[in-house]
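Since the structure comes first, as structure tokens, the remarks are kept for the end.
Every protein chain except one is present and positioned as in the full complex.
So, chain A:
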Amino acid sequence: MDNVIRVQTPGALLARGGIYAALIFMAVVYLAPLLVMLLTSVKTLEDIRAGNLLSLPREITFQPWLHAWSEACTGIRCEGIGGYVWNSVQIVVPAVVISTAIGALNGYALTKWRFKGQEWVFGMLLFGCFIPFQVILLPMAQTLGWLGLGSTTTGLVLVHVVYGIAFTTLFFRNYYVNVPDELIAAAKLDGAGFFRIFLRILLPVSTPIIVVTVIWQFTQVWNDFLFGVAYSSHETQPVTVALNNVVNSTTGVREYNVDMAAAMIAALPTLLVYVLAGKYFVRGLTAGSVKG
């Protein structure tokens, strides 16, 4: 039970009941689309035509999921979205690892090794957080072309790393600013250098903020559509683009159950990451200080 002493008059109880009713209603509204997706993805096409959106399936079938994974047509090919999930993984994993590592180093340098013009550097990085995707589409396409990275996985990783550094730096900077400077001074006196202090003193206390950054970057990169559609070829397309193609390129009968299954497959990794590490996410966002 929560440790609060409350007014127990009938009016107060009624008010509490009202609050709970409102909250439950909001939650249902919020969860309804997910429920519809899930229900539709395990229905047969006849089932979908017969009932309404929220009706329960008469028989549960996983055929749409299998179909979406390996047979659904994206444009002229009909190989499912499974291969594109793998494409996304190849983009997301390096992009998240590299941008998190650079962000951590940036945050460390900006807070613990003050240098002339550091505020200017941080200001410009912050500015980077507010640049909309659309603005950099053309210049980035040109840059990737010059680098010979157009339509490659490496190119997409680069775009996401560059775009992500602003956010990851901000996260780590705000976390490390609360780590006492005396800790760094002590390590300097003990004879440790720039990287040694980072690896031995700061990194071991950074778990919460690493988790926050990884979740954030994973979600951002995995869910990205615009960069994915602009800078990829058919071989390197991420799953978000493939999903769009599955839904848009159907000829003849619209297979809603397959569409929904494909959407669920595309969304599952981010959900999974949050379920596994969400506890740290909240903790990392709220707790900043290191006690020691």
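Points to keep in mind about this one:
Here is the rule we use: contacts are C-beta pairs under 8 Å (C-beta built on N, C-alpha and C of every residue); 3 or more make two chains touch, one makes a residue touch a chain; residues count from 1.
What we mean here is this: contacts and distances are computed from a predicted model.
Going by its UniProt record, the hidden chain of the complex is named "Sugar ABC transporter ATP-binding protein" among "Sulfur carrier protein ThiS", "Acetolactate synthase small subunit", "Sugar ABC transporter ATP-binding protein" or "Cytochrome P450". Considering A:Ala27, A:Ala186 or A:Leu226, the position touching the chain not shown turns out to be A:Ala186 (whole complex).
Considering the whole complex, the residue from A:Ile201, A:Val221, A:Val246 or A:Ala261 that touches the absent chain is A:Ile201. Taking the complete complex into account, residues 180, 182-183, 185-193, 196, 200-201, 204-205, 290-292 of chain A touch the chain not shown.
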